[in-house]
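Working notes, beginning with the structure itself.
Shown here: the complex without one of its protein chains, the others still in place.
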Amino acid sequence: MNTFYFIAFLSIFFSILVITAKNPVHSILYLILTFFTFTIHYILLNAQFLAIVNFIVYMGAILVLFLYTLMLINLNKESEPAKSNLVKIAGVIGGCCFLVTIIASLKALGASPAVVLKDPSLGLVKNLGKVLFNEYLLPFEISSVLLLSAMVGAVLLATKEPKTT
Amino acid sequence: MELTDIIVKFILVFIIFAISLVIAMYSTYAERKIAAFFQDRIGPNRAGPWGILQPLADGGKMFLKEEIIPTNASAFLFIAGPSLAIMTACIGSAVIPWGQKLTIGSHVIDLQVADINVGVLYIFGVVSLGVYGVMIGGWASNNKYSLLGAIRAASQNISYEISMGLSIIALLMVTGTLSLRQIAEQQHSWHWNILYQPLGFLLFIICAFAETNRTPFDLPECETELVGGYHTEYSSMKLGFYLFSEYINMFISSAVMATLYWGGYNYPGMDWVLAHTGPAIGPLIGTAVLFAKIFLFIFFFMWVRWTIPRFRYDQLMDLGWKILIPLAIANIVITGIVITLIK
Partner (left out) sequence: MEPLSNKRKVIEQKPLNFLERAYLPAIVQGLAITMKHFFRKPVTISYPEEKREFSENFRGMHSLKRDEDGRERCTACGLCALSCPAEAITMIAAERKPGEENLYREEKYAAVYEINMLRCIFCGLCEEACPKEAIYLDGDIVPADYLRKDLIYGKDKLVEAPLNQKISFIPLPNSF
């Protein structure tokens, strides 16, 4: 349990650093660390497959692409759009409203009892695969089709239309 | 876990680290010597007999050189880059089974640091993490050439990771497990996976070349275009760490290839040898066989380096996206069809 609190503290700490870091590249690096703590959370939950997939896909691929684009577009002080005071005040009010809503909803709902998994080894590859490809086959396939259509859409957007003359 | 087990694991980790560092050191020597032989030269021969102490001399030089951190570089990340590179290079060895279980007296020693059931994916994750060392170092140098090298490294690694993953999927369809220990055990005697997955191995080795930034895919450190690539600004042992991590990566990927495709510690006639030497020595022969395979692969890496010129950047991307990925998908489909037909 102590490990959980330590890791949870680290996750929150790094995610605060993500939004407070001045340099966008530093911000991405903190985001990588945040995702790394998420991986540890998954391992603590005995969800090895999810942990390693989070590790590969988020840390290894998506954030590399984030870093890649950020390195290329060269963000600095000059290119930052000027923020008026009005926007800042609106932001603070909006944030406070969100906080109040969260606290209120927590109070209204109260703490839920801890969820106990019936099968603690559900997160292992074999069990997860069996569940995914038997019980949840349809949602799984639908989501894969969704991803495929997103990919095709991206390709269509990226390729230039042939000139119609 | 008992205390003795922890101590044994600790010693094992220590030995593996020591071995990978020594192999990395002597890979630099081997690289120069092999390059010399391929070019009808002699190679380093001044430090010690046949130049055998050359890596020590190089190491001493690296440690004693002046450390330079460029004024406008971000100092923390500048140091974090090479540290991350060598760390990710080293941790890959944790899941590789170095041999069968060793029995000394009543003790059973597992020659593998951690037998996790997602071993292949772990290797894959570590490999995908390896690019951060290069990217952070290249960006922190605050130098155009370094940044270009870093960007090339990132795009190259991501592109080739995809076909690497797809080529592994076909292998996993054959083996039915993600644990490297089980994959190694399935290839008992001569049933090596290379017999079932020749195309997969070809794709995998090409991707391994790209992932370790070795020639013909060493564009991140392309001297003719980018001065030194991502390590242009690095000096002394920080540069040494980058070079070291490349050689350790080569060693680990050779070990992975040997384990996944070339039978790992298995060799024909191993049962006979095991029965005649006993459970304390027999597995060590298997380990020796594994290391022989690893050295062959390292030699192959060097052989290719001194044979093939570097790819052009668009050729690299064409090869990765238009040839390797379709081939890998075709390989998966063919493997699937064959498995269904056999069943």
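Annotations
Order as written gives the chain letters A and B; numbering starts at 1 within each chain.
One rule holds for everything that comes next: contacts are C-beta pairs under 8 Å (C-beta built on N, C-alpha and C of every residue); 3 or more make two chains touch, one makes a residue touch a chain.
The structure displayed is predicted, hence computed values, not measured ones.
Within the full complex, the chain left out of the display contacts the shown chains B. From the options B:39, B:106, B:224 or B:340, the residue with contact to the unseen chain in the full assembly is B:39. The hidden chain makes contact, of the residues B:12, B:91 or B:304, with B:304. In the full complex, the hidden chain is touched by chain B at residues 34, 36-42, 45, 303-304, 306-308.
Basically, only the chains that are shown with their structure count from here on.
Chain A and chain B have Cα centroids separated by 30 Å. The residues of chain A lying in touch with chain B in their complex are 25, 29, 32, 48-49, 52-53, 55-56, 59-61, 64-65, 67-68, 71-72, 124-126. Residues 77, 116-118, 121-122, 124-125, 127-129, 131-132, 135-136, 139, 147, 150-151, 154-155, 157-158, 161, 178 of chain B are the ones touching chain A in the complex.
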